[in-house]
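In what follows, a structure is listed as structure tokens, so that the remarks can point back to it.
Missing here is one protein chain; the remaining ones are kept as they sit in the complex.
Each chain gets a letter, A, B and C, in the order it is written, and its residues are counted from 1.
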Amino acid sequence: MSLLINFSIFPLDKGESVSQYVARAVKIIKDSGLICELGPMGTSIEGEWDEVMDVVTRCFEELKRDCSRVYLGITGDYRKKGKDRITAKVKSVEEKL
Amino acid sequence: MSLLINFSIFPLDKGESVSQYVARAVKIIKDSGLICELGPMGTSIEGEWDEVMDVVTRCFEELKRDCSRVYLGITGDYRKKGKDRITAKVKSVEEKL
Amino acid sequence: MSLLINFSIFPLDKGESVSQYVARAVKIIKDSGLICELGPMGTSIEGEWDEVMDVVTRCFEELKRDCSRVYLGITGDYRKKGKDRITAKVKSVEEKL
Partner (left out) sequence: MSLLINFSIFPLDKGESVSQYVARAVKIIKDSGLICELGPMGTSIEGEWDEVMDVVTRCFEELKRDCSRVYLGITGDYRKKGKDRITAKVKSVEEKL
């Protein structure tokens, strides 16, 4: 089984440039050891539900330390069968192009 | 402090009509006792991070019992100050119309 | 046929309180005459694709007049059959609770 999410998180009270806050979240994701891929509109993460949600929770806790408003988006795609979906999904589409 | 989310979850392997699956998730949300509001494109839920995410997790576990592919979307808005934001946000916008 | 969307839009360069900007978008949506419903995490809008997207475009143009960074989210659900889905979807779930 495999849960794949796209995750984005950023503060609303720090002005227009938020990449230093995003980087603090991305560091937590990378350090987690989960399979992940940084993209222009979010980071894709693959794993079991509990481990993925644990990482998301730690990113949120990191930002709320010094941000008074935080926005986040998660889209998730769970499939009973399948693994390495972070690369398999793109490959499956590209084969059909 | 207050976390407000919009949450939607549905199976991809059950055909075009998914409301019976959505209803199983909504029942869990309502039974949780958290402040919530059912809308046409998702359910808004307000609470502490852990209690909101616990409900989301239980909805996911309910659907994965008999669904082989599940899609979900969460958008979250956390604010250090504020409560009853599920009604206050709409009121704040309407006052400015 | 019927397209139903949830739509949210807000600036990132105006600090933590953004309801006056959200209100400018909501005014455009309401004045459009399309069926809509203001919620805590976005506004639901129902209509034909072109008329819904035209309203979204006008909201974006309104905010970019004086905002240097704008974030927006759209989730859409199109169904060939069905109308008044903005109320019918909620009713369909509530009947199954």
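As a convention for this text, a contact is a pair of C-beta atoms (placed from the backbone, for glycine too) under 8 Å apart; a residue touches a chain by one contact, two chains touch by 3 or more.
On a predicted model such as this, the values are computed, not experimentally measured, just so you know.
Undergrad: So that we can see where the missing chain sits, which residues of chain C does it touch?
TA: Residues touching the hidden chain, for chain C, are 1, 49-50, 53, 57, 60-61, 64, 68-81.
Undergrad: Since one chain has been left out of the picture, which residues of chain A touch it in the full complex?
TA: 4-6, 8, 16, 19-20, 22-23, 26-27, 30, 37-42, 44, 46, 73, 75, 77, 79, 85-87, 89-90, 92-94, 96-97
Undergrad: What residue numbers in chain B mark contact with the hidden partner chain?
TA: Where chain B meets the chain not shown: residues 10, 12-13, 15-16, 18, 68-69, 71, 73.
What we mean here is this: only the chains that are shown with their structure count from here on.
Undergrad: Give, as an integer number of Å, the spacing between the C-alpha centres of chain B and chain A.
TA: Once rounded, the distance between the two centres reads 19 Å.
Undergrad: Distance from the CA centroid of chain B to that of chain C, rounded to the nearest Å?
TA: Centre-to-centre distance between chain B and chain C: 18 Å.
Undergrad: I'd like the Å distance between the centres of chain A and chain C, where a centre is the mean of that chain's Cα atoms.
TA: Chain centroid spacing, chain A to chain C, equals 25 Å.
Undergrad: Any chance you could list the residues of chain A touching two or more other chains?
TA: Counting only residues that touch two or more other chains, chain A contributes 68-69, 71, 73.
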